[in-house]
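The complex is shown incomplete by one protein chain, all other protein chains being positioned as in the whole.
Our next item is chain A:
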Amino acid sequence: MDDFRQGLAEALRLLASGERDVWGVVLLSLRVSLSATLVSLTIGVPVGATLALSRFPGRALLVGLVHTGMGLPPVSVGLFVSLLLWRNGPLGDLRLLYTPTAMVVAQAVIAAPIVAGLTHAAVQALDPRLRLQLLALGASRVQMTWWLLREARLPLIAAIVAGFGAVISEVGAAMMVGGNIVGETRVLTTATVLEVGRGNYDVAVALTIVLLALTYSVNMALTVLQQRQRRP
């Protein structure tokens, strides 16, 4: 328990002194993971809603694929994104490897299936009569989808929470495509790995505490949003 107490003290000291560029690392973690979550929403919500609302051959196979994607190992995603972004790789012209943008791309790939899978479940769980009613009221397909998503907002916010949680906590992809470069691509998880490798356990515990506090703040904001909109 001493390690934890020391870590807590070290966390407060780091945040107060701003040593090791800890605020820069915190802000980058937040920026990368929030951007990745946003990108994953713009992909995952339409895909999830479409899978829930349309009927076409092979749909079950696609749903199964999305569900598999919900458990994609971050290190595998990091590896594939690296292979694509390498200077001599297919997308080498973009010069993105070892940049925060590459980290956003990899994390969006990790979060998108989670958002899609949970959106699919949320929309499919709605009462089918609601859909018929909306169509009967003359809603266009886009309007109908919009209202259904509104109706499913509680589980949809849970999807955002799950997507964000998956990416803020992952280290494999961030390390591989970011490179853990100080001042550029070092985020809380990769900094923690580095400090463990250096044997600086107090700093590693401190960074973990900061990461948990950050995740809690973001999730509190989402929870407030979720609960505030809840009307009887």
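Of note:
Methods note: a residue touches a chain if its C-beta (ideal position, glycine included) is under 8 Å from a C-beta of that chain, and two chains touch if they have at least 3 such contacts; residues count from 1.
The rule we apply is simple: contacts and distances are computed from a predicted model.
Missing chain, UniProt name from the options "Tungstate ABC transporter, substrate-binding protein", "Translesion DNA synthesis-associated protein ImuA", "Sorbitol/mannitol transport system permease protein" or "Biotin-dependent carboxyltransferase": "Tungstate ABC transporter, substrate-binding protein". Note that of A:8, A:158 or A:196, the residue touching the chain absent from this view is A:196.
Only one residue from A:4, A:23 or A:86 touches the chain missing from this view: A:86. Of the residues in chain A, those that touch the hidden partner chain are 86-88, 92, 97-98, 179-182, 184, 194, 196-199, 201.
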